[in-house]
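We show some of the complex, not the whole, and keep each chain where it was.
Chains: A and B, in written order; residue numbering restarts at 1 for each.
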Amino acid sequence: MSDLQRDVERLHARYVHALDSDQLEAWPEFFTENGRYRITTAENEARGLPLPVLYAEGRAMLNDRIASLRHANIYEPQRYRHMVSAVLVDRESDRLVKSTANFLVVRIMDNGESLLFASGRYVDRITLPDLKYEERVVICDSRRFDTLLAIPL
Amino acid sequence: MSDLQRDVERLHARYVHALDSDQLEAWPEFFTENGRYRITTAENEARGLPLPVLYAEGRAMLNDRIASLRHANIYEPQRYRHMVSAVLVDRESDRLVKSTANFLVVRIMDNGESLLFASGRYVDRITLPDLKYEERVVICDSRRFDTLLAIPL
């Protein structure tokens, strides 16, 4: 039980390293078979609006998402850097953990400049003992947010 | 003893999640009854100038600070995101721990843009076993720093 914090932090770390290393095809593997991935904004969350910016459920949809990114992204690959901080872990049951964490994503542009691309909170439900995301909700701070061509957050 | 690092990191995590979720009224609860909160700049620290940018001592003053923020802040709530990193924990005595950590705060503007609002160090004295801040010193890197209307760092 005392290793739960470390296990969850390691899961988050592996997740962001996969994204930042352009190993996008590994992304669905971090979710359970029916895992849900949702991007929303803090404004929508606060107003109780269920409308997400992006929604995918199940590995097939997650795989589709990556496939269309690969198809659309005919130019130079995008580069991102994810930072994760302040990971709060709370066990909900024998097989479920809730995790809340802050994130910040830097996007590196072609001209060499870096910009703050996104910040917000990950709110996750993680299964035990296999440590997969049953649900990952990405709550972005900004309401102006272009995820059309972006890699997963 | 081996859980001290984790306990301190969890305290920092709960603190920043309270601020970033606009639960400002919970903020004084992270301090001891006579706890001290001080914001200063790295320049002032280096010169040994005791003059803080902001100083509050005891929960009554901390509560006042929040009350005036709530009063002044009649418009849309401000949104911030705190990142904490590189937490160094050293036990000073049976009932006191010293913690040093780096932080970075992103401010999300109304127009959707994000900017680096502040960076610096938290230097804390934390009581055991209740894990409250007896002293939190926020040493900001930049000398140009407007905290008048800002939420706590």
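The criterion applied here is as follows: contacts are C-beta pairs under 8 Å (C-beta built on N, C-alpha and C of every residue); 3 or more make two chains touch, one makes a residue touch a chain.
Because the structure is a prediction, the values reported are computed rather than measured.
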_Can you report how many copies the full complex contains, not just the 2 shown in place?_
3
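We adopt the following convention: only the chains that are shown with their structure count from here on.
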*Could you work out how far chain A has to rotate to sit on chain B, using CA atoms and steps of 5 degrees?*
120
*Name, in rising order, each residue of chain B that touches chain A in their complex.*
3, 6, 10, 12-14, 16-17, 20, 79, 81-85, 104, 106, 108, 111-116
*Can you list the chain A residues touching chain B in their complex?*
2, 5, 42, 83, 85-88, 100, 102, 104, 116, 118-121, 141-145
